[in-house]
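One protein chain is absent from this view; the other protein chains keep their places.
Right, subunit A next:
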Amino acid sequence: MSDAANTPGAAKAAPGPIIAAGLLFAVGALLFTQALTLAADRGYAPSGPALAPVIVTGLWVLVSLAYLAESIKARGAAAEGGGSWRTPLLLLAALIVYALVLKYTVTGYVLATAAFILATARLLSTRPVREVIVRDLLVAAGLSVGVYLVFTRLLGIVLPAGVLPL
């Protein structure tokens, strides 16, 4: 525990939990006021719909304060594993694009999924493209076609067919 303070970068990483706690508190406070608005409207009757929201969001505010206190006390003691933000952000973008393409374009499940698999496998891989591209292409084609056929033909779940004549 104590040697974490000596790790380079620990000082920079330390505010993480404090920021998280602050955000949690802010969101909690916002939700709490919403619950209070509801309660002003519907009353606090224990059998009514407003009591539980007030209790839960109130608990949220209190617990986030306790977490804030804990984070401040543990400041500099907890080393965070570092890690980069670039890959998760790109991955999230890929996911969102994938979902939107699936829903709002005529690309269809097979093509969208194959493209998503290729992109994601590349993002998560630490090896050069040359070494893995054949394997990735095979998996992308096999998995997307296989999933599409199993789900639509065998299980009767509707997936967008798109431009491919499947």
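Criterion: a residue touches a chain if its C-beta (ideal position, glycine included) is under 8 Å from a C-beta of that chain, and two chains touch if they have at least 3 such contacts; residues count from 1.
Everything below uses one rule, namely that contacts and distances are computed from a predicted model.
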According to its UniProt record, the missing chain among "Transcriptional regulator", "Putative luciferase-like monooxygenase, FMN-dependent, CE1758 family", "Tripartite tricarboxylate transporter TctA" or "NADH-quinone oxidoreductase subunit H" is "Tripartite tricarboxylate transporter TctA"
Decide which residue listed in A:A26, A:A52 or A:L149 touches the omitted chain of the complex. A:A52
In the full complex, which residues of subunit A touch the absent chain? 16-17, 20, 24, 31, 34, 38, 42, 45-50, 52-53, 56-57, 59-60, 63-64, 66-67, 69-70, 78, 80-85, 87-88, 91-92, 95-96, 98-100, 102-104, 113, 116-117, 120-126, 132, 135-136, 139, 143-144, 147, 151, 155-159
